[in-house]
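One structure is given below, represented as structure tokens, and several questions about it will come after.
Excluded from the complex is one protein chain; the other protein chains are retained at their positions.
Naming follows writing order (A and B), and every chain is counted from residue 1.
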Amino acid sequence: MARTLVTVPQGAKRGEIVEIRVLIAHPMETGFRAGPDGQRVPRDILRRFTCRLDGEVVFAAELFAAVSANPYLAFPLRVDRAGTLTFTWEGDGGFAQTETATLAVS
Amino acid sequence: MTRLAAARACAMAALVLAGAAAGTAPAGAQSPTSTRAAADARRSGFDDMSPQTQAMQRDDTQNPAMLFVADGEALWRRPAGGEGKSCAACHAEATTSMRGVAARYPAFDAPLARPVNLGERVNLCRTRQQRAEAWRAESPDLLALEAYVALQSRGQAITPPNDDRLTPFRARGAQRYRQRIGQLDLACAQCHDDHAGNRLGGSTIPQGHPTGYPIYRLEWQGLGSLQRRLRGCYTGVRAEAPPYGAIELVELELYLASRAAGMTVESPAVRP
Partner (left out) sequence: MRPPDRPDVDDPRRRRVIGAGGALLALAIARPARADAGELAAAIAAYTGGREARPGRVTIDVARLVDNGNAVPVTLRVDSPMSAADHVRAIALFNERNPERDVARFALTERCGRAEVSTRIRLATSQRLVAIATMSDGSLWSGAADVVVTLAACLEGDI
């Protein structure tokens, strides 16, 4: 399980747009680097990120090796209703991780 | 006298003031700059960064180091070693017990009869109190716990201890700071005093104050300690870097802390 930092602003009014921020610990090994033994370190990156609100995809990203280590994403979301946000990361080596957060409407 | 030489004089004065005031400052007081702030020509590496990188550090929801701080907080509560005790078992909540601690390291360790940095102190606690194995230098667990402890000093002034036992070590550190080394035959002072603010390649040369360690360094794509940074400089001037834990490195850390006395702790910082 990789460490994640998910920020969902609270206290938004209906119709307000908030910025969701997600950070995940992952080296995003590009596959272009040589290790200490001189051999190429194989690629190991996160490939996909998906954000769902009550199961419906609201934002997704396809990531390539040019995304920095410990990938950071920030995207807006209009707060129409309260619900459950699900954040999923998938990547090389069968990497799969899901975090959830509550979206509240004040 | 260069501006930074004047600033060093201010720093030594601030050190004396900080030592004198340590007993009288009200609990929870935050005095981010020295009383001579108006005349203080010292700049943190933060000030030399682009606005984008500064924003990365300023916001805990964006700072990659906070991922490792979260790991550190979990480690704080995890039982370890033959005693099965966590840090919390003795130190309770770090937000209280560790407040101000990182700001006064390196500090003297009586049994070893020499100064130790924060990471070494953590390992001494592990071996002496928890009866656990010491963590390897720069290991993820050690850095994470260091980052969590250092965070508890954020916003406070770097406050080197007023401890006479540290004097000979600090003096050697000061001497080493001015010692030319390596194939490039450079001393720390030449870049970080004489040429601070100028450029080396595309990068601005910082004054080299340890205001934010452990740092998330973009060049490393990860978290690292001051010793890692110092060893990087040794390599940079084509000198052989002392091994992790070498007394030479701790003496330098001790000198750098006194040189930065009164500056604000930013840990865990982001640096290019």
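In this section, a contact is a pair of C-beta atoms (placed from the backbone, for glycine too) under 8 Å apart; a residue touches a chain by one contact, two chains touch by 3 or more.
Because the structure is predicted, anything quoted here is derived from the model rather than measured.
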Sole contact to the chain not displayed, among B:69, B:94 or B:233: B:233
Chain A residues that touch the omitted chain in the full complex: 17, 30, 32, 36, 53, 56-69, 71-78, 80
Sites on chain B contacted by the missing partner chain, in the whole complex: 49-53, 55-56, 64, 183-185, 200-203, 205, 218-219, 221, 228, 231-233, 235-238, 241, 272
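The rule is simple: only the chains that are shown with their structure count from here on.
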CA centroid of chain A to CA centroid of chain B, Å: 31
Chain B residues touching chain A - in the complex, by the definition given at the top: 61-62, 64, 66-68, 70-71, 221-222
Contact footprint of chain B on chain A as seen in their complex: 3-5, 7, 21, 23-25, 27, 68-70, 72, 74
